[in-house]
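Only a single protein chain was left out; the remaining protein chains are all shown in position.
Chain IDs A, B, C, D and E follow the sequence of writing; residue 1 opens each chain.
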Amino acid sequence: MPLRTDGRAADQMRRVSVTPDYLLTAEGSALIEFGHTRVLCTASVEESVPAFKRNSGEGWVTAEYSMLPRATSTRTPREVTKGRASGRTLEIQRLIGRSMRAIVDLKKLGERSIFLDCDVLQADGGTRTAAITGAMVALGIAVGKLSSAKLVPPGVLRDTVAAVSVGIVGGAPMLDLCYAEDSSAEVDMNVVLTGAGQYVELQSTAEQVPFDDAQLAAMIALARKGIGELTAMQRQYVSL
Amino acid sequence: MPLRTDGRAADQMRRVSVTPDYLLTAEGSALIEFGHTRVLCTASVEESVPAFKRNSGEGWVTAEYSMLPRATSTRTPREVTKGRASGRTLEIQRLIGRSMRAIVDLKKLGERSIFLDCDVLQADGGTRTAAITGAMVALGIAVGKLSSAKLVPPGVLRDTVAAVSVGIVGGAPMLDLCYAEDSSAEVDMNVVLTGAGQYVELQSTAEQVPFDDAQLAAMIALARKGIGELTAMQRQYVSL
Amino acid sequence: MPLRTDGRAADQMRRVSVTPDYLLTAEGSALIEFGHTRVLCTASVEESVPAFKRNSGEGWVTAEYSMLPRATSTRTPREVTKGRASGRTLEIQRLIGRSMRAIVDLKKLGERSIFLDCDVLQADGGTRTAAITGAMVALGIAVGKLSSAKLVPPGVLRDTVAAVSVGIVGGAPMLDLCYAEDSSAEVDMNVVLTGAGQYVELQSTAEQVPFDDAQLAAMIALARKGIGELTAMQRQYVSL
Amino acid sequence: MPLRTDGRAADQMRRVSVTPDYLLTAEGSALIEFGHTRVLCTASVEESVPAFKRNSGEGWVTAEYSMLPRATSTRTPREVTKGRASGRTLEIQRLIGRSMRAIVDLKKLGERSIFLDCDVLQADGGTRTAAITGAMVALGIAVGKLSSAKLVPPGVLRDTVAAVSVGIVGGAPMLDLCYAEDSSAEVDMNVVLTGAGQYVELQSTAEQVPFDDAQLAAMIALARKGIGELTAMQRQYVSL
Amino acid sequence: MPLRTDGRAADQMRRVSVTPDYLLTAEGSALIEFGHTRVLCTASVEESVPAFKRNSGEGWVTAEYSMLPRATSTRTPREVTKGRASGRTLEIQRLIGRSMRAIVDLKKLGERSIFLDCDVLQADGGTRTAAITGAMVALGIAVGKLSSAKLVPPGVLRDTVAAVSVGIVGGAPMLDLCYAEDSSAEVDMNVVLTGAGQYVELQSTAEQVPFDDAQLAAMIALARKGIGELTAMQRQYVSL
Partner (left out) sequence: MPLRTDGRAADQMRRVSVTPDYLLTAEGSALIEFGHTRVLCTASVEESVPAFKRNSGEGWVTAEYSMLPRATSTRTPREVTKGRASGRTLEIQRLIGRSMRAIVDLKKLGERSIFLDCDVLQADGGTRTAAITGAMVALGIAVGKLSSAKLVPPGVLRDTVAAVSVGIVGGAPMLDLCYAEDSSAEVDMNVVLTGAGQYVELQSTAEQVPFDDAQLAAMIALARKGIGELTAMQRQYVSL
């Protein structure tokens, strides 16, 4: 059986913790940790929508993602210095946005926007899946406030959503890869599921060695286990 | 049984055609068509590598993707006007690059780079999968020339790679979505397989309705059928 | 008598061919070839005008020009990578736009815009003159559709316009320079004439050796001959 | 006597707290809080110097500053979206950099660079002075590690440096303005002093009403008091 | 007593001269010289205000600053080449704008904007202080024209404003530093005062050696002397 760098079993998540309402300034916020990975997620409600939603009676949910320069073990220059976000950043924030929209009823939200900002304070693998899982908490808190203030009807959130990374490392399927595992993985997969266990996103990439159906099935099983735990955690802070 | 807008069966590809060596200027080129989708793919060999590969003894393969402004039925402003490529463009070109690298032996390629440029002349859905399939042909032609000139040893290409889109439209799984189908699909999935049928990339997104394991399996089966046909077509132009 | 690299006489055009309606997506389109130079020209009609024409009762015609990265015999990086179009690109697209506006009656066009997009698929000299000549065909087709649909009155096009390059190469005046001739020319001149033979643009540059009145006259005579042939070709596709 | 919004005396600092070594990834780090203002400061050591210091035998110290989008009570768009840092951001990071260089012996540092990154997680006035004070702690920790590893001689830090804001609010001089005070202040002043009490920077701006020598003296006295307290706090974490 | 490079006494300004109405095109303009430093200042009146002042009944005053590439003794590349203004440029133009707004009654100005453009034709130290002093003259001329045309009531200008640099060079306080003095100064200070002698801005930076209260007082005294002379000069061209 494969030995993991931090002694975990192959199907074991890292320690996950959440600090809800981490900031006074935002409608919703949560500091989420997957092991050493630490992401600050905020939800900002704005009473306007982008041009393509105007007069549609529907709202919009979008996300932005960024890493602080010293989230990584060597310093990464800020993207503003280059004048534009990298392809990796844009890809991740599009993924977060789609994941959130999959469980929000935009009609019930009404013509307002929610921005989810996910800023990685410290990165040790799985930042995008931690960001999705934490953004869900921040979103839930913000929607809860809209709901308490009777600004939206019940049911804006149709379900929760959570995400985890899985992969094939040294030939073995593993759950919730840390950076050291992720950078030597043969296959890397991110799975986003609803609380009810249906697929929202499945993104699997063979970094070096193509994979087969059995490996795909094994990775999906691990992901279902991890996301089950994350969903239970989220439900402490988010009411549907 | 679902009726498709163009009368195809659910498991039927659109007409695929390839014009190899479409340009005189490039080491490898191919104009590929999936129905009305038309992508010009070129492979450019350069005798240098990016900084992170210098003195590694290995080469590099990368891709760029773009749509001409009037590839679409209403004109899309050029990205240069905005000063940067969109997230969608960057995401697609990263996908094409990873797909090509999955079947190239970078050590055998030696310290040189191959750029795959995929420019969409006309778009009717499936531009990224047509681009991957056509880029493989352009790459094969260019590697063939390097090989004939004895600049590289045999085996630079470990296999071929091809891609197709599948989706759930009106509740039914379908192969090779055209634009009208793609824009009303509940689930959209891009599959990239090697000639040997192993997974290189699997990207599945629930646009509106989360999906389950049975739907996932049905979509994968359709993709395997379509890619089988594309691989056979590619082997007319590419020798391993 | 000077020997040309491709065996042509000094006053002979390269083979010119046009594929009208090359795309399904655009109101007007034409693939034009001057020898190996191949430019895809599209005309897009939009029911709005730029701010400086609003409420003027007049329309607007403008152009964009670009080269695909592998149009040239070594790959040229995309301008979007640098974040801005080069001076050469901007200069050419301004020239194409002015040439088209010279023969369009903007009042009869009404408050709508026509964008001419000229994308060079393969470049072997004379791309800007091929672009002007091909854009005229795309424009003519698009205006023809507006006219058939009774959206514009007769006479939107006051005339046609076509362009050719001439130069002094090895001391001798020559018509329609290919890339090899252009890059060794002492003088390079682009001439844009109406169908009626009047000047729209005359741009002549001494690359190395200043020129005199006799050389100017000889170049103009060659240009008149070439443009006469181009005008006859255009009239097959464009009705005034 | 003026009543402050949070009940403080005019010469009283907000509660200041520091979490040293907040991150595992950086050579030095500190989370600093001035009341609700919360800034994450990191010090990154790199074994290279900018071009203008190469072969000088001297090192370099520089700083970057940024606010997370939801540090403020309404969301501020990220600067990367606009493609460039604002004038305010550039001004603040130049100030932080100069302040640090004022107490570093660049010759003793040797040909290496230290980057101070100051990211505001929550903003309630005084972010630049909190950033300078916290960056000093992060810098001290990083230099301490270089020193323990015998990479630098003693005396790289000639002194400490700390900063505080003062102002005239409703006619009265006040120490350490929170956001509500800062935005209604007649005069706003930032003072940077060494541990020994000498001036490094003095920046005073009459926002609405010019000020006189007596007011200048009163503000300087308040700043000296606050900085004395900050210096004592810093000395718990930084050894000279 | 310290010897200055150009033989001046420590408390002596360089020769200051002003050419009012240097341009025909602008509402107000002045070419100002502090020794070899030569700055062209223009004031442009526009009948609109930025978004944050709309419907406020108030106007706005703002400034831009730039150096021509060969204002310096070696050529400096234009900022447009890099695509953005440097931090130094932004810092200076914010300073000029704040200084002007300190003496303008924005309510009396009405909903219009005044742009002060300060372009350095030749630089020999003190460009920002010359720019402030010259912009005041251009502003005064422009406001004078608005006043003569009865477009504004009396009192738009509450006072004049002028600026000078002072510093500690070789241990001695000096007034109006030229470039050679400025680049070897231990302390560099810019002072902006109203005609009545009150502070608008005080910016003091220890470039190498922190400074004390006595040095601060000595620099302020020199600045008061210099600004007194500049104010007298300005009053020849500006009526309050």
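Descriptive notes on the structure:
Here is the rule we use: a contact is a pair of C-beta atoms (placed from the backbone, for glycine too) under 8 Å apart; a residue touches a chain by one contact, two chains touch by 3 or more.
Being a predicted model, the structure only gives us computed values, none of them experimental.
Counting contacts over the entire complex, the absent chain touches C, E.
Check E:R15, E:R70 or E:R235 against the missing chain and you find that the one touching it is E:R70.
Within the whole complex, the absent chain has one touching residue among E:D119, E:E186 or E:E229, and that is E:D119. Among D:G83, D:G110 or D:G228, only D:G83 touches the chain left out of the display.
Residues of subunit E in touch with the missing chain: 23-26, 29, 36, 40, 42, 44, 46, 64, 66, 68-75, 78-80, 83-85, 115, 117, 119, 121-123. Residues 83-88, 90-91, 93-94, 98, 102, 193-194, 196, 198-206, 208, 210-213, 216, 220 of subunit C touch the missing chain (whole complex, contact as defined above).
Rule of thumb we're sticking to: only the chains that are shown with their structure count from here on.
Chains that count as touching both subunit B and subunit D, per the definition above, are A. The fewest steps needed to get from subunit C to subunit D, moving only between touching chains, is 3. Comparing mean CA positions across the assembly, the chain most remote from subunit E is B. The interface formed by D-E recurs in A-B: of the pairs listed in A-D, A-B or B-C, only this one shares over half of its residue-numbered contact pairs with it.
Separating the centre of subunit A from that of subunit D, both taken as means of CA atoms, is a distance of 33 Å. In subunit D, the residues that touch at least two other chains are 83-85. The touch graph of these protein chains is an open line. You'll find the chains touch as A-B, A-D, B-C, D-E.
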